[in-house]
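The structure appears below as structure tokens.
Omission of a single protein chain aside, the complex is shown with its protein chains in their original locations.
For clarity, chains are labelled A and B in written order, and residue numbers in each chain start from 1.
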Amino acid sequence: MALHIEDITKFYGTNQVLDQVNLSMQDGEFIALLGPSGSGKTSLLRIIAGLQFADGGRLSFDGEDITGVDARLRRFGMVFQSYALFEHMSVVDNVAFGLKMRPRANRPNKGEISDRVRKLLDMAEISELGERFPSQLSGGQRQRVALTRALAIEPRLLLLDEPFSALDTKVRKGLRGALRDLQKKVGIGAILVTHDQEEAFEIADRIAIMADGKIQQFDTPNNLLRSPATPFVSEFLEGMGSYHAAGAGI
Amino acid sequence: MTTVLSSGPVPSGPTRRGAARVLPGFGLTLGISLLFVALIILLPLSGLAWQMSQLGFSDYLRIISSERTLAAFRVTLSAAALATIFNACFGLLLAWVLVRYEFPGKRLLDALVDLPFALPTAVAGISLVALYDKSGWMGTLLDGMGLKVAYTWWGIALAMVFTSVPFGVRTVQPVMESLSHDIEEAARTLGARDWQVFRHIVFPQLWPSFITGASLAFARSLGEFGAVIFIAGNMPFETEIASLLIMIRLEEYDFPAASAIAGTVLAIALFVLILANLAQGRASRHLNGGA
């Protein structure tokens, strides 16, 4: 059992955004947090990342309690909605950043870092962009750089916050497959936050449908369509039936 | 200057090239602006340029390379450099605290930062002496430790620190406010410690404004007069600043010498500001084009 979320509760002032959320994911599994805006999915992702702390509940990863562990020690690679690339660094430096930040004792030397970065850029098929700066990249390229940078730290888990929302539809479709392939190749678990049903259904092994700070249902795409647990879920997934029938799902 | 004078305040109306200028008032505002700029800014500056051109290069060199002038420049430049370094760092800290944290007294601190701009320099000058003089609050304290600030080089640097505090803060602060939090969070998820985030992510983005602030503080310190002369001691060769030497030459009606020193002060200030401008352009070339 890789990530284990237990009774996570979060308030913003008096406004409860997460209400005793429980979720467990398997090793190497790709799950999606799907819900309308304000459902608490991004807050949950940020709590998993360690960028925010829950007011109650606990998080554990591979048996280790990580509820209060600093984000920098979690080794969870995160791709931000804005990509949050470091504009003053070249693509190579962006990707190498995580390795350079390691404590001296387990920091690879310069040659190793540049080897590692080159391999990662090759894998993401952006090796020709290495010397460019973020301001010289297209949206799709920026997303790939952000993903590569997150993978460079050899993450234990990949966190994706609406990574496709800034892209136009055409680029988006192409990159979905690439993302899924890359995740399988690296062999780590991934959590995708999205409000796009089609996206979640195409990529994820299991989907957690969220509303009002709660997980309404957590299941495989097939089971979600076959037996929605609440009226909200069936209403929210309306229209996906035909998509499923067309056989485009995984 | 003839073009300037002939285009004095004229009633608004379509100008010859005014087909594209739909809004009225071009002639009027152009007239007011040029008249003012010519009489108040450019003409006086040309006076200095003219005086210096009368001087001749060898005379200029003789004035500037005199022991006393050189000493005055040494004192002024070194004190200004120290004040600039201090204010650049202190400004960064103040801006950080003002932008990132909420604490009681924050609005007061924010207002206090502008005090050196609002407080007349002469007032700052006498209050610093009153404080750091042997009988002053700070003076007694430092005297006990065997330190002397008033009437020494340290006093000059202190006065320059006081007058240029706002530059360090106010140039960096708006840029710091506009930084996106995502980028720092991304750095944290990649394993960076707080100081690494600051050193590698935050500071490089602040760098252009940091240089600007430092260069403005330096230019201001270089020309500071009122705040410094009271605490400086004004001993030739030791605690005499360039501005004071200009004043002394003026009182001796030695206009050429005063102009030579003033022209040099002005040239150094402008040189530093232009240099900072170029450095800023270089540093921010990747920062602006981003999405």
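Note that in this section contacts are C-beta pairs under 8 Å (C-beta built on N, C-alpha and C of every residue); 3 or more make two chains touch, one makes a residue touch a chain.
To be clear about the criterion, contacts and distances are computed from a predicted model.
Q: Can you pick, from "ATP phosphoribosyltransferase regulatory subunit", "Sulfate ABC transporter permease subunit CysW", "NADH-quinone oxidoreductase subunit K" or "Formate hydrogenlyase subunit 4", the UniProt name of the chain not shown?
A: Missing chain, UniProt protein name: "Sulfate ABC transporter permease subunit CysW".
Q: From the listed residues B:Val197, B:Ile246 or B:Ala283, report the one that touches the chain absent from this view.
A: Checking the options B:Val197, B:Ile246 or B:Ala283, the one contacting the hidden chain is B:Ile246.
Q: Contacts of chain B with the missing chain: which residues?
A: Residues 12, 20-26, 28-30, 32-33, 36-37, 40-48, 50-51, 90, 93-94, 96-98, 101, 103, 105, 107, 109-124, 126-128, 130-131, 136-138, 161-162, 165, 173-174, 177, 194, 219-220, 222-226, 230, 243, 246-247, 250, 255, 258-259, 262, 265-266, 269-270, 273 of chain B touch the chain that is not shown.
Q: Please give every residue of chain A in contact with the chain that is not shown.
A: 6-9, 11, 20, 53-58, 65, 67-70
One rule holds for everything that comes next: only the chains that are shown with their structure count from here on.
Q: So what's the Cα centroid distance for chain A and chain B, whole Å?
A: 48
Q: Where on chain B is chain A touching in the complex?
A: Its residues touching chain A are 180, 182-183, 185-193, 196, 200-201, 204-205, 286-291.
Q: Which residues of chain A touch chain B once you look at their complex with the stated criterion?
A: 49-51, 70-78, 80-82, 84-88, 97-98, 101-102, 133-136, 139, 142, 149-150, 152-153, 159
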